[in-house]
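Shown here: the complex without one of its protein chains, the others still in place.
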């Protein structure tokens, strides 16, 4: 019942789509008022707000994690360092000013697939992946990832072998998790940049698997 | 923090007061539409709907339970029968057509105070108490009664001795519970009807204690 | 189903607000809704467990935002559509469009008093209960995504059988329409500390009404 009600109850719903115009208008007005007050009070500097937004829109993002993954695929000693201390290893790539402590990199293998969630809020390794996607912050993902991860993977079109162990990491503290996906087949000839292009954000959260070029 | 936010967050709330005009209008239209459809389809008979409403507004109510409690206070053999089989005992009072099975009467004593809740919906012994009050159906009561019953009692202005055991009955099946409160002091001279007048609905749910006349 | 309806032990819903001299209904439509629910229940189109299940599958934000009788209206709409008694287009239009489906019976004025006996849910199965009064049991960790009446707060906790209530219709299957499947029903009592930990009120005891498949020996 939990999974098949979408159509049948369509007409029974009160609509609370967070993106509906009313919610947007109300939130927009509220945030504008907050900004006005905080700037007038001198607690925040408007030019600094612009810089912060710029940072998240243009500086940090999944390309950081992807670069680290690709390097680990081609450089076994980097991979060992990454698994030993994710923050320190990625720091050496000089991609962002500094990676936060306790970034834990977990490696997918044919025996074990890793997935990351934060059931209590939406903790996310933003220093290596940028801001989390909406689905990561959704109640659907936060609630189901730990009890029905294969169902969640189905929502992403991912079907793992029945024998693969699924390990879900709930980010309940200030440790952060990055999945090191398996290098796809048919990538022997690819260089590091081409490999990095195969590494999607979702594959570093554990809801996707990188796909190589067709043979 | 959970208990003191009412004032401070007043301005931060989106308002979802279920009795706000928008909700009432929407619900009223929906229910009117349902009634129209179901009557037109012939599944329900409008005159019968009126009789049902009349029954709940005028025939059944806490006076039924109160009469049983008062009788138990003055008649020890009735009290034993009530505790043995609540439905059968109340049936003998001929107050309502028939009491549903598995009405379980639980007796307050100086050692134990009983409270009834339904955490999963709002199951209630309506054949002896009528329809449940709004507070009984509220999330606040359903959630807190089993983890913080003394806090809930404080909301009702009831303070029990620290040593009194509090027994909360969660109505998770089709058994129903009625609290038999303790007879208050200074009621030796009162007849059964006068006693019944002291027995409030809340005292039969366990969120109040009957009060006798001042000495 | 682990839904927001299963709210025992949740915190943050604020204080309980009793209303002085509360009327039976606050709005006329509430009484109409109650009557519709009773009248449709009488038709046998769905059972009470399916009624509860329909409310539980409402989107959680809707469940919490709606008033009690509005939830009934939303749940009934779900069951009317699911049972095929009403078409979606009729809900949109607010009146009947297609011919009625067949229902087992329609409540008439003369049925009202009889209909106000609460249903009987105990069944004689000829089986024997597995537990007796005084037995120590553990509420199972079970998390069906369909209707169940074992609240989450009790799962995994150890308590005592206090009463054996007879064999009753099992809501878990009855709500799905897969049978009454009667099971022994027990009152199981837990200490507050078994449920909530060492800092719980030492004078607290909480009981649930638990069907035998919800329990295991402990």
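For reference, chains read A, B and C in written order, and residue numbers begin at 1 within each chain.
Criterion: a contact is a pair of C-beta atoms (placed from the backbone, for glycine too) under 8 Å apart; a residue touches a chain by one contact, two chains touch by 3 or more.
Values in this document were obtained by computation on a predicted structure and should not be read as measured data.
Visitor: For the chain left out of this view, which of A:36, A:92 or A:109 touches it?
Guide: Checking the options A:36, A:92 or A:109, the one contacting the hidden chain is A:36.
Visitor: Determine and list the chain C residues touching the chain excluded from the picture.
Guide: Touching the missing chain: residues 1-4, 9-14, 56-57, 59-61, 64-65, 140-143, 145, 152, 155-157, 195-197, 199-200.
Visitor: Which chain A residues would touch the chain omitted from the figure, given the whole complex?
Guide: Residues 2-3, 6, 16, 18-19, 23-24, 26-38, 40-45, 47-53, 55-57, 60-61, 96-102, 117, 119-122, 126-127, 130-131, 133-135, 137-150, 152, 155-156, 162-176, 202, 207 of chain A touch the chain absent from view.
Convention: only the chains that are shown with their structure count from here on.
Visitor: Which chain is most remote from chain C in terms of Cα centres?
Guide: A
Visitor: How many Å are there between the centre of chain B and the centre of chain C, using C-alpha atoms for each centre?
Guide: Distance between chain centres, rounded to whole Å: 17 Å.
Visitor: When the C-alpha atoms of chain A and chain B are each averaged to a single point, how far apart are the two points in Å?
Guide: Here the centre of chain B sits 49 Å away from the centre of chain A.
Visitor: Any chance you could list the residues of chain C touching two or more other chains?
Guide: Residues 65-66, 74, 77, 91.
Visitor: Using the touch definition from the top, which residues of chain B touch two or more other chains?
Guide: Residues 26 of chain B each touch two or more of the other chains.
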